[in-house]
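Only one protein chain is missing from this complex, and each of the others stays in its spot.
Order of writing sets the chain letters: A and B. Residues in each chain are counted from 1.
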Amino acid sequence: MYEIIEGFVEAARLIVTLDPDVMAIAARSIVISLTATILATLLAIPLGAAINFGTFPGRKSLINLIQTLYSLPTVIVGLLIFLLISRVGPFGSLRLLFTPTAMVIAQTVLILPIMTGLTISALSGVDPVVRDTLYSLGATRLQFLVNIMKEARFAILATVAVGFGRAISEVGAAILVGGNIAASSFGSSTRVLTTAISLETSMGNIPESIALGIILLAIALGVNLAITTVQHR
Amino acid sequence: MQRRTLFAVAAVMVALLLICGCTGTTSDPTPAEKQQLRIATTTSLYDTKLLERLTPIFEEQYNAEVLIVSAGTGKAIEYGQNGDVDVLMVHDRAREDAFLADGYGVNRRVFAYNYFVVVGPESDPAGIKGLQPEAAFTAIRETGMTDGSDVVFVSRGDASGTHSKEKAIWKAAGFNYSADVQGSGDWYQEAGTGMGATLAMANEKQAYTLSDIGTYLAYKGDLDLVTLVDEGDILLNIYCAMQINPEKYSDTNSTVAKDWVNFMISEDVQKEIASFGVDQYGQPLFYAARNDWEKIGVPQAEVKDPIP
Partner (left out) sequence: MIELENVSKRFDDKTVLDGVTARIGRGEIFAVIGPSGAGKSTLLRLVDLLDSPSGGTIRIDGIDIHAERERSLSIRRMMGMVFQKPAAFNTTVAENIAVGLRFRGAGESVIQKKVEDALDMVGLAGYGEQRARTLSGGEMQRVALARAMVIEPEILLMDEPTANLDPVSVEKIEELVLQINRDHGTTIVISTHDMYQGQRLAHRIGVLMNGGFAQVGSPREVFTLPANQDVARFVGTENVVEGVVVAAEFGSSVVDVGGVRVRARSSFSQGEEVCLCIRSEDIRIAPAAGARGLRGGNILPGTVASISPRGPFSRVTVDCGFPLSSVLSWKVVDDLEIRKGSPVSASFTAESVHVVRATRN
């Protein structure tokens, strides 16, 4: 019990004094997961729109498949990316393994299905009469899509938040393709909040784990709070 | 309409490339002349934080950036085999030999050694204190398999160097590892994780485990476990560093890899290794290999001769 209290006190100290190591890990987490989220958004929105408004055979099955992939285990994604970018893998020559770029790729792949699926839900959730009205006002296909997005913007924003939340909180893929490296330069390191918590806990550094855990929680809650605030405005 | 779709797809792909490129460059602010060295290391070495002490010195001297991935020896060797790293730092002579023989590694140099210890709860329910390692393992197994006993042995179970050593001890004690030990009862549990985490687990369960002395000392402050067996030739634990064969993987960073291996056996670093941890634990975590090559049974060239 004493250890836990001590852990929290030390954690508070690390956060309040802006411990450079802890802050660097938190910042790296945000940069990597945000990049992955932006990438996934750029892919998921056109993809979701194409699937939602498209008519092609197998559309229903595709949506089912995407929904199944929501629960894609992170270590499987990690393993897959690892196999692809390891030196002996097909993309080995790019030397991406154990780099933040690898983590960005893994997280993008990880959150793409859920973001695509939620984009489809967001777009199909737009009142059909809005769609009819847009067409009746003479929208081209592109104007139509842009305006549907505008109408679904809060749902899409929530999708982005979900994607970011899943990206920043996953550990399996991050540790496999990132390697949890603590290098002297910010950009070469691959130690992020989750992998650091995993390592610090295994090494018995409970205060650091708690501090990192609090920050991770704060980021996740903060993002959701921000989204909720925007949605209620 | 089709042209527009094509255009949209193209735009997305360009954006993707841009972003990839940006993350690539922004995540790599090191100027081109600053070389990156990727090392896969065994966790027992990593967890002692010896490398944390040494890397800044190296980075300064060689204007390089050291990236260390910590994994069990098995996993580390796999990274080496795949050419995902430039240098391998492990402690499993038998597998190292195979690795070298297969042509994946070159220029092995031994930089440190210490001893494995069998640690366990102070109460020592299997009564192994002071025994030879083989006898101690036999005693743990026998008490462990008696009904109602609370003797537990936590194994690394992760194909690490420590795990190899543990298997070697079981063999020396006359057991067939997979038949007589693995799966022979609840007393034998495989953690499948690093040395530090395994020690923490053994501590929680008040169990026995085999650990390298370095990691044990580094974690001792948080543990209730005590050293019960620390004598016996079989407990010798030799750490080496080697280059990944540049002929196998042409773009491994062989120059800086060579520098690192030579750095590890240099006189200054050897002194550093010999004194590492003394101020904190009252005893060194490692012994420098430089002058003890006879004692630990490795060729002199492997401890003294820098890679040309």
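Everything that follows uses one rule, which is that a contact is a pair of C-beta atoms (placed from the backbone, for glycine too) under 8 Å apart; a residue touches a chain by one contact, two chains touch by 3 or more.
Remember, predicted model here, so these are calculated numbers, not experimental data.
Considering the whole complex, the hidden chain is in touch with A.
The residue touching the chain not shown here, chosen from A:Ile4, A:Leu65, A:Leu137 or A:Leu225, is A:Leu137. Seen across the whole complex, the unshown chain contacts subunit A at 127, 129-130, 132-140, 143, 147, 150-151, 153.
To be clear about the criterion, only the chains that are shown with their structure count from here on.
Centre-to-centre spacing of subunit A and subunit B amounts to 32 Å, using the average Cα coordinate of each chain.
The residues of subunit A lying in touch with subunit B in their complex are 31, 35, 38-39, 42-43, 46, 86-88, 92-93, 95, 97-101, 104, 141-142, 179-189, 202-204.
On the side of subunit B, the complex with subunit A involves touching residues 1, 4, 8-9, 12, 15-16, 19-20, 23-24, 26-30, 36, 38, 47, 55-56, 59, 65-70, 82-85, 193-194, 196-197, 200, 219, 222, 249, 251.
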